[in-house]
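Removed from the display is one protein chain of the complex; every other protein chain stays in position.
We call the chains A and B, going by the order they appear; numbering starts again at 1 in every chain.
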Amino acid sequence: MTGRCLYEKDLRPLKYNILTSTKHDATVRAIANRLGVSDAKLRRLLIQRLDMSLLENIETRWEMGLRYADDGDPLAKELGCELFSRFIPLLDQERMKEIYEETRALAQEIPFEGAIVRGKALIREAILS
Amino acid sequence: MSILQSIKNAVRSRSIHVSYIDVGSCNGCDIEVLACLAPRYDIEQYGIYVHNNPREADVLLVIGSVTPQWEDKLRNIWEKIPAPKAAIAIGNCPISGCVYARKGSLTTPPVKNYIPIAAEVPGCPPRPTEILSAILSVAPLIFKDYEEKQS
Partner (left out) sequence: MKKTVDVSIPLGPMHPCWKEPVRLKCETAGERVLHTEVELGYMKKGIERIMRGRPWQEVMFLAERVCGICSVVHNMVFIEAMELISDIAVPPRAAYLRVVANELDRVASHILANFSYCYTIEHETLAMYLLNTRERVLDNLERLTGSRINTAYMIPGGVRFDLLPEDAATMLADLAKVEEELKRYVQIFESGPLIGLRSRGIGYMSREDAIRAHTVGPTARASGVEDCDLRLRHPTYRALGFEQVTRTEGDNFARVMLRFQEVFQSIDLIRKCVDTLPAGHIRGGGLCRAGEVSYSGEAPRGELTYTIKTDDFGRVLDIAIRTPSIMNIEACAHYMVVNATSIADVTSTFISSDPCIACNER
């Protein structure tokens, strides 16, 4: 939203300011570690896709996501289905569901760990695209 | 002074529309401005109406040191207020930045750099009575004989 509308301002520096706080920075690093992408790339994605209130709240969301997301389904928990579609909405829920179904089909053919690695790669690809 | 002007002066001194704007403070001053509305201070008995709409305001109360989002918008809001108009700085923040004017801060005080300020009420935060008396003493002075001064 740069320069197109009268009242819209470029919010990227302001959003970046939010992420520079100690706790937020640690959370971003933890998320990047889990997803296997670099910190800087994840920061750019977060700034693009999340609104400012979500960014302020990212630490709590991440904690709550780790505690409550996908209870009772080991495959979904490993992939972080709800974690990355509901708690930290980097992906929309339809795309996440597709990846989940794909990985579940894979898990019947190859060992569980191998399927998880493939599923995680799919999620990373979908998030980065 | 023409008769019309004297009527205008009389009316204006008893009908002041106020809009307040927070440009980055701790909102302590905000709630002190709100407290002026309380029946104890009763801001409306002096003919002051708090609208929070810049387009029908006469007096703008500016609270807070200037944060990045307000750097351009503050000037816009000031231009939307119809003349005659006055801006009053409430609290230490718009005057000097108070505790926020330190190393590492994101604010860029004072407000004077962005819009002309007619009066300043120091305090962290000032009492509602001080805010009230500032509005009452400044507004009639500025609005007096406005049309004649223009011509």
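The rule we apply is simple: contacts are C-beta pairs under 8 Å (C-beta built on N, C-alpha and C of every residue); 3 or more make two chains touch, one makes a residue touch a chain.
For clarity, every value in this text was computed on a predicted model and none was experimentally measured.
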{"item": "Chain not shown, its touching partners among those shown", "value": "A, B"}
{"item": "Residue touching the undisplayed chain, where the options are A:K23, A:K41 or A:K97", "value": "A:K23"}
{"item": "Sole contact to the chain not displayed, among A:E56, A:E78 or A:E102", "value": "A:E56"}
{"item": "Residue numbers in chain B that touch the chain omitted from display", "value": "19, 21-32, 34-35, 37-40, 51-54, 64-65, 67-70, 73, 77, 98-100, 102-107, 124-125, 127"}
{"item": "Residue ranges of chain A at the interface with the undisplayed chain", "value": "7, 11, 14, 17-18, 21-23, 49, 51-54, 56-57, 59-61, 63-64, 68, 87, 92"}
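As a working rule, only the chains that are shown with their structure count from here on.
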{"item": "Between chain A and chain B, centroid-to-centroid distance (C-alpha), Å", "value": "45"}
{"item": "Residue numbers on chain A that touch chain B, as the complex places them", "value": "9, 13-14, 17"}
{"item": "Residues of chain B that touch chain A when the two form their complex", "value": "68-69, 72, 106"}
